[in-house]
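Missing here is one protein chain; the remaining ones are kept as they sit in the complex.
And now, chain A:
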Amino acid sequence: MTSVSQCFEQLRDHARCALIPFITAGDPDLGTTAEALRVLDRSGADLIELGVPYSDPLADGPVIQAAATRSLHQGTRLDDVLRLLKEVTPDLRSPIVLFMYYNPILNRGIERFLQELSEAGVKGLVVPDLPLEEADALLTPAQKHGIELILLVAPTSPPERIAAIAQRSQGFIYLVSTTGVTGMRSQMQTRVKDLLLELRQVTDKPIGVGFGISHPDQARQVMEWGADGVIVGSAFVKRLSEGTPNEGLAAIAQFCQSLRSAIAVE
């Protein structure tokens, strides 16, 4: 199965910008999550980010916080999420990247966690509360298990940090587009453009931009600024949670396609 890096290489060969939707595992229920992964996979997604619900998601805005809370109230457990992934990933084209806070990982035991992740077919990992200084605990062991640990760069990161993060990040570099938590915003900050340029000067690794992208126009904008991938989270989570599960699935399929065509190569 394709790794995150390989996926980006293939896309690059076709000059294609990666579409990376995000959904929260277990919202509204795990059955719908499994179906949503398949729907996204055939509606134009290149990679899929799956959020594991956590009690204290301090990098997340209201939409994803609420989804995590609903999921936890449903009784979603990490074991269930991993079992689901083991079942679904063989059917998917898109590599799965897990978005997960550090405490549940630490609680599981790093080695055991990575082993289970690998067995479940997960290819990448984003840990929003694990900055470069603390990432050593995961970087090396993750590599051993064939999991790429994707590090984040923020608008506030100074040049020397940007270079250091770019150097250590695996799979791609996650550029946070805004100072703030996840969530939908009406406008992309133009400094994303400068950050992309700055990153490009220090790395040839792929760059995915996320946090705040919710419209096809914004996705296109970010692609035109030079991003190798766009990550869209809250806008998917919101659509999936509205109405019945089937209505939600139809809504994310349509939204995914509209994003796909917005960033299609002409």
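One rule holds for everything that comes next: contacts are C-beta pairs under 8 Å (C-beta built on N, C-alpha and C of every residue); 3 or more make two chains touch, one makes a residue touch a chain; residues count from 1.
Everything below uses one rule, namely that contacts and distances are computed from a predicted model.
Q: One chain isn't displayed here; going by UniProt, is it "Septum site-determining protein MinD", "Tryptophan synthase beta chain", "Peptide/nickel transport system permease protein" or "Methionine ABC transporter ATP-binding protein"?
A: This omitted chain is identified in its UniProt record as "Tryptophan synthase beta chain".
Q: Touch as defined at the start, partner being the missing chain; which of A:V176, A:V192, A:A219 or A:A235 qualifies?
A: Answer from the full complex: A:V176 touches the omitted chain.
Q: Among the options A:G51, A:P95, A:P128 or A:G171, which residue touches the chain absent from this view?
A: A:P128
Q: Could you pull out which residues of chain A are in touch with the chain that's been left out?
A: For chain A, the residues touching the absent chain are 54-59, 61, 65, 69, 72, 77-78, 102-108, 128-134, 151-158, 161, 165, 176, 179-181.
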